[in-house]
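First up is the structure itself, then whatever we jot down about it.
Of the protein chains in this complex, one is absent; all others appear in place.
== chain A ==
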Amino acid sequence: MAMTRPLAMLGVDLQRWRSRLFYGALVVALGYLIVMPVWRLQTLAFENDAAGYESQFGRPDIGETLRTTVGLAIASLVIAMVLGTLLAYATSRLPRRVGFLRIIPVLPIVMPSVANVVGWAFLLSPGPGYLNALMRQLPWWDHLDSGPVNVYSSTWIIIITGFGLTSFVYLFVSAGMQNISSEHLEAAQSSGSSQLGVFFKVVLPLLRPSLVYGGGVALLLGLGQFTGPLLLGQNEGMKVLTTEMYRRTSESPVNYAAAAAAASPLVIVGILVVLSQRFLLGNQARFVTHGGKSFAPAGGRSYWAAFFVGLYGFVALVLPLLGVLIVSLSPYWSENLSWDLFTLQNYREMVRTPGVMESVSTSVVTSLAAVAICVPVGLAVATLVVRNRHLTVVRTIADVITALPLGLPAVIFGVGFLLTYTQPPFILYGTKWVIILVYIVLMIPFATRMQMTALISMGNTYSEASAVSGASPLVTSLRVTLPMLKPAVLSAVALMFILLTHEFAASLMVRSATTQVMGTVLYDHWSNGSYTLVAAMAILMSAVTAAGVMVAMLVGGRNVLDNL
């Protein structure tokens, strides 16, 4: 008896050390993957007496670039906050019969951003833009030979960016909206308040936390905007920090130091937001929200709400897709449309064009590979954070590291990966691995957080029962935890796949000339001015994403997008 106690304690110690070693190695690997590229990039900016900063911040137009970056972020944030809040309110008032419209405000996240942006260009280019051509038929604009709208102007780039950010604000605000009990609204209404009064005096104040959080995320996304300014802004010389980073990596020789310097303000803001979010969340966890039996989320039957949501869907989704579709069926992009001219030639040419079909397979393969690696890594991190509270330091580091990619624009990771993986010890340039690795980094926050939420709701009892029955942590993970997490894992897989198949910003940095994904090939053809081919490719991208959504709904259930 005297001998068995120390032996048993030794066994427990060994197990603890093994788990410490495993999680320690995991955090080191994640640190190398996520932090190292950003760290190397930023230290480079300081080398040679901060030559990178001198080069980037000594440019005559740097003031204008900074002003445009901040202006674009704030103005598009305002649009997104207003639209996102109104949409969240409208979807909470949807009649039951058209409840399916709830999905509409989320769909712009699913639609490939490059397809959306080129769609707007086809509609609102001052010359041959279809909507412009229609507007020029109106009596007060019939004297114009171009315009009246210029999609390449900063105003319209802001509006299009604002539309894109609306979905993100909507996600946060609608989640907050669902927590508002109908009692509050009914009380306000029975006290004589109008619909508008209820919205401004009751709903908005109750939504303040969601608005602050969603606004913070949308501001970060706005500061890191890349696709709109790159594709539309070049015609009139619009520059933001992310496009400056891209330009510095398109110089000969590549000026990594200046690109790093351009990234610095975004890195600082991103890290500050991630850390403050963690701090705020830590506080929030102490509060119980609602949980009483009497809670009833607000419902409604406002057909105006249905009309508003439908209108948003038409403008943000249908119109740009329509623009892309028409150009893809035309022999060349022109304001003069005719049924006789419609042709499928562009699709035939697209299939024949070198690199296009390869890019589809590269997108799918790299996305699947990244997802396949993200799920177990995300599960390990989620387990570390949720179930290993005794490893205080390691779990805090893991939590912050895996949140970092949410705070930094993808383009920063792209440049960091280009720098890191074109040098020893791991030269991966030109292989699919560099794309897979950057995709893993971009998706780690989703993989970790979605499984973390499921783990928290699962509780400890099952895994404790498994451990008491003698199963090792690995066996418990494989036979107990994973099967119970299946719905959350499937949702995460589906979402990550959809988001990755149309990833553009990071891919543009790390792709090589012959290892390309769909978005980067589309951009190359856009730069070459092959508009009809671009349109056909945008439809192809949207189709691949739509197929992803359908598979996601089949395996993850109809409400898979709600998990966003």
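Note that a contact is a pair of C-beta atoms (placed from the backbone, for glycine too) under 8 Å apart; a residue touches a chain by one contact, two chains touch by 3 or more; residues count from 1.
We take it that contacts and distances are computed from a predicted model.
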item: Chain not present in the shown complex, as UniProt names it (candidates "Penicillin amidase", "Extracellular solute-binding protein", "Branched-chain amino acid ABC transporter permease" or "5-carboxy-2-oxohept-3-enedioate decarboxylase HpaG2 subunit"); value: "Extracellular solute-binding protein"
item: Absent-chain contact - pick from A:Gly71, A:Pro95, A:Pro148 or A:Pro376; value: A:Pro376
item: Touching the absent chain when the full complex is considered, from A:Ile436, A:Val517, A:Ala538 or A:Ala552; value: A:Ile436
item: Touching the absent chain when the full complex is considered, from A:Gly24, A:Pro95 or A:Pro126; value: A:Pro126
item: Contact with the hidden chain (one of A:Asp61, A:Glu183 or A:Glu464); value: A:Asp61
item: Hidden-chain contact residue, picked from the options A:Thr85, A:Asn150 or A:Thr383; value: A:Asn150
item: Footprint left on chain A by the chain that the document does not show; value: 59-61, 125-128, 145-146, 150, 152, 234-237, 247, 249-254, 331-335, 354-355, 365-366, 368-369, 372-373, 376, 418, 422-423, 427, 429-433, 436, 474-475, 478-479, 512-515, 524, 527-531
